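Excluded from the complex is one protein chain; the other protein chains are retained at their positions.
Labels run A and B following the written order; every chain starts at residue 1.
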Amino acid sequence: MGILARGASRTVFVAAVALVMVLILVAAYLATRPSPGEAPEESPAPTTPAETTTPAQTSPAAEASPTPAKEEKTIVIYASLSEMTTADPSTEFSNSIIWMPLVYEPLVWYDPLEDRLIPGLAVEWESSDNGTVWTFRLRENAKFHDGTPVTAEAVKMSIERTIALGQGAAFIWDPVDRIEVLDDYTVRFYLKYPAPLAHIAAASYGAWIFSPNIVKYAGASNLTDPKVADWFNQGNEAGSGPYRLVKWDPENEVVLEKWEEWWGWREPGYEMASPNAPDVFIIKIVKDAVTQERLLLTGDIDIAQYVPLENVDRFEKDPGFVVAVKPSFQNLLMLINTKKPPLDNPLVRKAIALAIPYEDIVEVARAGVARVASGPIPHGMWGHFEDFTYEYNLEEARKLLAQAGYPDGIDRTLLLVYTAGDIYEKRTAELIKTSLAKIGIQVEVRPMSWEEQWSLALSGWDNPEAAQDLFIFYWWPTYITPFDFLYNMFHSENTLFNLAYYQNPEFDKLIEEAVLYEGYDRERALSLYYEAQKILYEDVPAVPLWDSVDVRVANARIGNLEKAINPAYPTTIFAQVLSVEG
Amino acid sequence: MSKAYVAKRLAMLFMVVLGVLVITFVITRVIPARPELLWAGSHPTEEQIERARKELRLDEPIYVQLYYYLKDFFTGDWGVSWRTRQPVLQDIMESLPATLELVFAAFAIAVMVGIPLGVLAAVRYGRLADGVVRVFSVLGASAPVFWIALIAQLVFSSWLGVLPGAKRVDESVVIETGFREITGFMILDSILQLNAAVLLDALKHLVLPALVLSLYPLGLTARMTRALMIEALNEYHSISLQVWGLPRRLVVYKYALKNVIAPVIASLGLSFGYTIIGAFMVELVFVWPGIGLYAALALLSFDYPAVIGCVVVVALVYSLVNMVVDIVHASLDPRVKL
Partner (left out) sequence: MASASSQVLWLIRRSKLSLVGLFIVAGFVVTGILAPFIVPYPEDARGETYNIEERFQPPSWEHPFGTDEYGRDVFSRVLMGARYSLIIAVGVVGLALLIGIPVGLVAGYVGGRVGSMLMRVTDMFLAFPPLLLAIALAATLGRGLFNTIIALSISWWPWYARLLYVRVTSVKNMPFVDSARLLGLGRLAIMFRHVLPNSLTPVTVQAALDMGSAILEAAGLSFLGVGVDPSTPEWGLLVTEGWASISSAWWISLFPGLAILVTVLGFNLLADALRESLDPRIRRIALTRRILG
């Protein structure tokens, strides 16, 4: 038993271990790369299942015959700033809004700028009994991508699934008591209390109609079976819209292909369709404005969701590009921790509100591309009033602070949190910090991931002392109503987004009453919303900072850009109304 | 004898891998006060935190935790990324080819440009060319790679518009030509499919990031070649060969350069570490969809499992490359003790 033998056996051992490791790595590598052959081939699936790694598999050209199809296909690439979230039309409540309105249709669309409803799957609708009964008449030539017709039964089933799952934006259907199918193309909703159901049916989330065959495709037992959600999130869809989802790679790109059988292409004069709509619409995730700008300049993308705002005027002057500027119903607010001294004192909060340089913030953070907020309801939306702007007045702010018992400023440093990576929030935070220092309030600015930020803020309900002091955050409505803003951010029962921890029974009562009038007495609702906002203006649980204005820049070959943007469906570009040359 | 060396090197690799895992274990589980919070992900509820505690076995003694940590690693269970909602290992494997392609290209440039530069400097020792090469190589090691990337992108892509400044390939070219992925290496795949359009487009996209990334290894290679060439040129035999009247060029390229190759390969191995970390930043700037971009985005979005997965994989690749380099070096250079 010499050294040689020991050495040899050790060699063998080591070699074996190394080999095993290499094999593990190789195996893991192979196992995690789906090969093109084993794509899940659901037999009657309406759309080709999207794959993660083989883009060409489902691309239009690959399906076509070997003869080049180049000239026939128009491709438009739209750069999205954020990654996609989920693909389940019932529960999705986030970034996927960028493509869902192209693949799915609601009963009704809403144009908030003209305050006008546009027919979707429903051609007409009416309400009776003070807005507690709503009847929708469906168009008879609409089909889902799998060929089944869009019927009243499908509408009932879609909305019932959304309600049953109770996630995401399901709350919009809270007023609904039951849904009744009158005939194949007529559906009636009975409500528990009056509500503007046509507007609700035009919501940007939770209002999509999909094929009843999904249970079968997913091999599930019923509609709420998690298998259905899994089936959606594998990149499948069951919509009736002008585009089909052909590739679902949520962190990189989503490819949509024109669906020739959509009823809208053949409907003469339908305002949400264009004869020159692109054949392929790609949503490409490009996570910062600088890169989007560059890709736009080099022609790698056709439409940018954001370019650095400082450069917008350069694009406006350039004939190679078109710029669309539209109001958006997204606003930025700073929520104040109303439960943590000294911010529990309304005088201190008011002093803060008066020490914020609103005009400068819009100039610095948004290069002027936004409007100073007036109340929590953004410009251009119904329920917005012009007289809730705070004046920037350091003198007055100092006076209020002294009145509150802090003549020399506050003796502790306030913590302001914002979402890391958002340059507009960052610049806003920086200016607030600089400005509050002038009245003796020191602020520490901390960027956090949205998850971190939110979980810190949620903990404030139990322990307001340990939570942040100031919280910068965006809000945008699920469907266009002042109630969406006022309830979510300020109603005492909403512990998810009322992160000012504001509790005021008088305010709660006003908005609860107002929402009931929305459906049939807009005037009454408005005056109640005005009262409610006046309370907020005096109490200052939050400082509304600015209402954004959306700027989209596109290559000049993209026509109808302006028309393809609708603030009720933020980030969406309605590709079906684009008119593309070449 | 050589086999024994390889075996020894493999044993070392195994130890190194264990070491890497132990250190990452300490960083992720021992240092943080409440490790479960880092792993519980998006706005965790109490239940999610509790689940994370259970998954990490934080209630068990530390050595049991370590055991399961190692077990999970070897069985490929690396956790799920909060950002992509996919298994981390799968994400990493999908993005690895893009990074390797970029790093290979950078090294190819480094060798093809660095060695001639080094030879030039050595032959002109002490003259202007030498000084220029020396300064250049020191510059390559002194510049922050992300800044070079930003400036290069600004100048060549935004201002001059001569090269694409982002992504790996133009989407529409891929779609129009029906290109499909086979290995994940764009250049290789396009050659395999005889797809000239994609090949050309991919090469065009590769140039700028690869050049930026190559600066460091290029400088190092040039410097190494220079030092070794000076030495080699002065060794007795080459001096005497020159005295015998052999053409100078032949002496330089045939005799001296031969002695230089092995150490240069070793130096490339050394710079691999810097290069792959540089790739994190270069990929972020050029939106190059590799592991660097994945790691950088994970860092920016606080996606902890993904960050740690990337750290482990990069450390592994680094160790593996070092081992291969050592073995190649040993087989090329008889002077290295086996």
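As a convention for this text, contacts are C-beta pairs under 8 Å (C-beta built on N, C-alpha and C of every residue); 3 or more make two chains touch, one makes a residue touch a chain.
In this text the structure is predicted, and so the values were computed from the model without any measurement.
From the options A:Asn141, A:Thr434, A:Asn463 or A:Thr495, the residue with contact to the unseen chain in the full assembly is A:Thr434. From the set A:Val187, A:Val246, A:Met272 or A:Val445, the residue in touch with the chain omitted from the display is A:Val445, counting the whole complex.
In the complete complex, the residue from A:Ile163, A:Ala420, A:Leu458 or A:Ile535 that touches the missing chain is A:Ala420.
Touch with the chain omitted from the figure is made, among A:Glu310, A:Asp387, A:Glu506 or A:Glu562, by A:Glu310.
Against the chain not shown here, chain A presents residues 288-290, 293-294, 308, 310-311, 314, 360, 363-364, 420-421, 423, 426-427, 430-431, 434, 437, 445, 447. Seen from chain B, the chain kept out of the figure touches residues 15-16, 19-20, 22-24, 27-28, 31-32, 38, 125-126, 131, 134-135, 138-139, 141-147, 150-151, 154, 158, 227, 230-231, 233-234, 239, 272-274, 276-277, 280-281, 284, 295-296, 299-300, 302, 304, 307-308, 311, 314-315, 318-319.
We take it that only the chains that are shown with their structure count from here on.
The centroid of the Cα atoms in chain A and the matching centroid in chain B are 38 Å apart.
Residue ranges of chain B in contact with chain A, taken from their complex: 3-4, 7-8, 10-11, 13-14, 17, 41-44, 74, 76, 82-85, 87, 89-90, 93-94, 96, 153, 157-158, 161, 164-167, 170-172, 174-181, 184, 287, 289, 297, 300-302. Within the complex formed with chain B, the chain A residues making contact are 7, 10-11, 14-15, 17-18, 21, 24, 28-29, 31-33, 36, 52-57, 59-62, 68, 70, 73, 75, 77, 83, 250-253, 255, 280, 282, 284, 286-287, 291, 294-295, 297-298, 300, 420-421, 448-449, 451-452, 454-455, 458.
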